[in-house]
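Excluded from the complex is one protein chain; the other protein chains are retained at their positions.
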Amino acid sequence: MDEALRIAEALVFASEKPVTRDQMAGLLPEGSDVDAVVDALAARYAGRGVELAEVGGGIVFRTAPDLAARLTKVIEAPRRLPRAAMEALAIIAYHQPCTRGEIEEIRGTPLSQSSLEALLELGLIAPRGRRETPGRPALWGTTPAFLEKFALRQLSDLPKREELASTETAPTLPLNAPS
Amino acid sequence: MDEALRIAEALVFASEKPVTRDQMAGLLPEGSDVDAVVDALAARYAGRGVELAEVGGGIVFRTAPDLAARLTKVIEAPRRLPRAAMEALAIIAYHQPCTRGEIEEIRGTPLSQSSLEALLELGLIAPRGRRETPGRPALWGTTPAFLEKFALRQLSDLPKREELASTETAPTLPLNAPS
Partner (left out) sequence: MSETLTLHLEGFDGPLDLLLELARSQKVDIARISILALVDQYLAVIAREEVRLELAADWLVMAAWLAWLKSRLLLPPEEVVGEEEDAEAQVARLTERLAALEAMRRAALWLNRRPWLGNDVFARGAPESFSTIDRSGVIADLPALLQAYVAARRRAQARRPYRPNQRRLWTVQEAIARLQAMVGKLPSWQVLSRFLPEGGDPVERRAAVAATLIAGLEMARGGMVELRQDAAWGPIEVRGLANG
């Protein structure tokens, strides 16, 4: 029994996939009771840092759930906004409330639906009613989450448009490469 | 102590790479004695199907060596390395960083490309810059995977050259029959 237990332990540990009882039976010494071995192995690991579990028709070792939560580190890997979305966001920030058509006019190029959707999904913009013109296009504005993300107390913390617009003092930093 | 033991167990069990004592210390409860925890963990697993080992500067679990014959019925083991590749590897381990020419000089025969490729494929060696001599030949050294492959804690675990020179335990050919 002890030898069977060692073999079962090593097998479950080293296997890439859950180990079925059939597979285990093939490796255990002649005449071993597979179910008894699995039970003994489960008992040995009960309450420990690693536990035996049955998953998808097989047996695996698994980190004890209380520890898994504790050991899990969330690595934040924030994305850079694509250039089009960033420009749309900037235009909305300065011209809100404004329609998609107005954004396109300012950018001089069509704005894809996905750019707008990305900003919506991130909670950076929200609808602000509709413009009462033909087609009643939706109006967009920035959200409190936008202020928080960009560490602004209020919208007026943004540099004035005139300060930015004069080409003499415009920053000449390279634009983000489109990702 | 028991909680620390559980955490250490879960951590080492889950990890793909050796867990250093520093890494472990960062996750154990405040005031834990890392060395004592590692010792207790090693004692708990001694003689079992899975054992604690110190490898490549950290701590890992490994299946017990005596179970290999059974486990390889289910788990596919890579081919062992041919003699020429093993000798090249030993030369790199002892003379690193060294060039292919230096390996050939010691062995007194050209080194086949396939030997070098076999070592590279297993990740046991890696380029270490170039020697600033005519032709700027590549320099080779061993990797952390080399330490893991051969269950070495560090390079200094290799026998000293003087120890290797003694004739008492002269091994005889063949070095290793290809399997």
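All chains are identified by letter, namely A and B, in their written order; residue positions are counted from 1 within each chain.
Everything that follows uses one rule, which is that a residue touches a chain if its C-beta (ideal position, glycine included) is under 8 Å from a C-beta of that chain, and two chains touch if they have at least 3 such contacts.
The model shown is predicted, which means the values in this text are computed figures rather than measured ones.
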In the whole complex, of A:Leu41, A:Ile91 or A:Leu116, the residue touching the missing chain would be A:Ile91
Where A:Gln23, A:Thr63 or A:Thr99 are the choices, the one touching the absent chain is A:Thr63
Touch residues of chain A, complete complex, unshown partner: 10, 13-17, 60-63, 68, 71-81, 83, 86-87, 89-91, 93-94, 105-109, 122, 124, 149-152, 158-159, 164-165, 167, 170-171, 173, 175-176
Name every residue on chain B in touch with the hidden partner chain. 11, 13-16, 53, 60-65, 68, 71-72, 75, 77-78, 80, 83-84, 86-87, 89-91, 93-94, 106-110, 148-152, 158-159, 161, 164-165, 167, 170-173, 175-176
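Keep this in mind: only the chains that are shown with their structure count from here on.
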Would you mind writing out the residues of chain B in touch with chain A in their complex? 5-11, 13-14, 27, 48-50, 61, 63-64, 67, 70-71, 73-75
